[in-house]
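Of the protein chains in this complex, all but one are displayed in their positions.
Every chain is named by a letter (A and B) in the order it is written, and numbering of its residues begins at 1.
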Amino acid sequence: MSTTEQPSVPTNSGPDFNPGPDFKDIPAFEVDPGLQRHLADARVNVELDTGDMIINLGPQHPATHGTLRLVVRLDGERVIAADPVIGYMHRGYEKLTEFRTYPQVTTLINRIDWLSSFANEVPFVHAAEQLMEIEAPPRAQYIRTALTELSRIATFLLFLGEMGLQVGALTPAFYGFRDREHVLNLIESATGGRFHPNFNRIGGLKDDLPWGWIAETRNVMKIVLDACDVFEDLVLGNEIFQARTRSVGIIPGELGASYGVSGSNLRASGVDWDLRRDGAPYLAYPELDFEVFTHPDGDSFARYWVRLQETRESARMVLQLLDKMPAGPIMAKVARIIKVPAGEAWVETENPLGQMGYYVVSKGGTGPFRVKIRSASFSNVSILPWMLRGVYVPDVVTILASLYFILGDIDR
Amino acid sequence: MSDLEVLTTRVTEALGDSVIEHAEACGNLVLRVRLESWRSVAETARKELGCNYLSFISGIDWMPAPTVGLIEGDTSTPAQPKEMTFGAAGSAGRFQVFAHVQSTSQHIGFTIKADLDEAAPHCESWVSVYPGADWHERECWEMYGVVFDGHPSLRHLYLPWEFEGHPLRKDFPLLAREVKPWPGLTDVEPMPGSESDEDSKDEAGEA
Partner (left out) sequence: MSVLALEIGWGWMLAFKALVILMIVPLGALVLGYTFLLKMMSHMQSRLGPMDPGGFHGWFQLVGDGLKFLQKEDIIPEDADRRVFAFAPVVVVISTFLMFVVIPVGPVAVVANLDVGVFYALAVSSLSVIGVLMAGWSSANKFALMGALRAAGQLIAYELPLLLAVVGVVMQAGTMSLQGIVSAQQNGSIFGWSGIGNPFIFTQIIGFLLFMIAAQAELSQTPFDMPVAESELVAGYMVEYSGFRFLFFFIGEFGTATAFAALAATLFLGGWSLPGVHGLSAELLGPLVLFVKLMGVAFLMFWVRFTYPRLREDQLQAIAWKFLIPIALANIIITAIIKVAF
């Protein structure tokens, strides 16, 4: 271990002792133009000299989907400053991949975004295939696309219910879980795993689809489309839900992009950018006819709306894929012991949570030399300190729910 | 002229002298820029090339990792070359910092690399250009020890504050592997009572 002297690093001992998420690091409260509505209140508070309260939301808190910790400084119910503390679930996947062979790595990356594990595998396998200059056969590509879209539907159905729960309506959460179960059953019957399929192989897939899967999928897509209508009526159309989410947690499109916010969150801010359509062509997306939804508002309501539309669109895409599904092999010719030639590949895909990318560096061995995992939630959450200033405590929960992050995707 | 060639010409012209070398890696443009112009490259990329989206910033350590517990004929532990080689667009030394920026409107993107000093790696911070660089730089600092000058609060992101060392450096051992080597060929255990049970127990004991 190198013990070189490094200039201007915050020291962990001595007079400049800085215990990580110290409260004194939280920047002082600045009044944004967007917070004009609170100015009068703020003045009253100065006169009355109300004290601040520092409160820990998490790491054990139902609104944080696991182990995100928010150190929030409150003035009454209003957030003055918020500092997200992450790392409670850091598993060091970037280090671990360096000690695994390529086929072993897919087991790890299944656990990054555990709600849409299949979609995680695709970009990594794709990167390895690019480096090896092989391509999976068309049927494998179609099945991959269908399963990716199914995991998107499963992820979003959970969101559509979960968001209701976070704003206080208990019922949609159960509907979300119930309808997601149908989709998970499909994924399970095709791959053998409900949450961690590990179904992708470099050069194709482990298995072909089981008998009757296509007919069953058609039925389930009808259920999904019906469920979307239910959520539109029950949650999206509800006046209280709209009062709670409209103009709460606005992300300006340009700011969101510079923070690296991606996926539905960015499209809800009016940025018309979907890697399925705009990125380097991958899987069977170029052959599909689908619409990309954007919403100009950029608030929590817009994020819910965009995800609802995308769930519908994904169901339609799956139906298209089933119609077009070609016959043929599902595995390209690949050596038994996979050696990937030296080189670098950057593959990014549009995952349910946003842009998922792997920068794979190979030195010609049987395992990757370095894998930079670019996960969507990490960047999506990094905008939280900006977003949470000046909102009320209930809005914190709404914003967290509408950003829709998975802790495994933040911490990796 | 392909899209990539058009992009290459456009980017290299805009960045001018800053670019040392550029290469194409699996359809992705990789540029190696001078360390002094690390921040100005980001400004140019954002303002002139329209790359408004920061995908990631990270580091890379080109030193080959010391291999641990490699059993002869074991295919489950990855084999890596022993000598130091560099990837696309080359490198001047052991450490590099690299970042990927993209444009959400033009649908372009490229990777930027810069060589770092091995003894005390440091470079300029991008926080003033891309606010999202904050967390990425904190991660890179704790994982590689790369100091980002001008970063508002360079503190631990994932690891506890008292953590020593930089885990993603190649000379940082993966302790789990040191303590318990990858089981490798003896991974599949026989069913109890089967014929090969006794033999494999002996083998495992010897290994």
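Points worth noting:
Definition applied: a contact is a pair of C-beta atoms (placed from the backbone, for glycine too) under 8 Å apart; a residue touches a chain by one contact, two chains touch by 3 or more.
This structure is a prediction, so every number in the text was calculated from the model and none was measured.
In the full assembly, the chain not pictured is in contact with A, by the touch criterion defined above. Listed residues A:Thr171, A:Asn185 or A:Ser247: the one in touch with the omitted chain is A:Thr171. In the full complex, chain A contacts the hidden chain through residues 53, 55, 61-63, 77, 164-171, 174-175, 178, 234-235, 238, 240-241, 243-244, 392-397, 401.
One rule holds in what follows: only the chains that are shown with their structure count from here on.
Contact residues of chain B toward chain A in the complex are 25-28, 30, 46, 52-56, 58, 60-61, 64-65, 75-81, 85, 87-88, 98, 100, 104-105, 107, 109, 111, 119-120, 122, 130-132, 134-136, 141, 143, 145, 147, 149, 153-162, 165, 167-169, 171-172, 174, 177, 182. Only residues 1-2, 4-10, 12, 18-21, 25, 86-87, 90, 92, 94-96, 98-101, 104, 127, 130-131, 254-255, 257-262, 266, 271-273, 278-280, 337, 342-348, 355, 357, 359, 361, 363-370, 372, 374, 378-379, 382-383, 386, 411 of chain A touch chain B when the two sit together in their complex.
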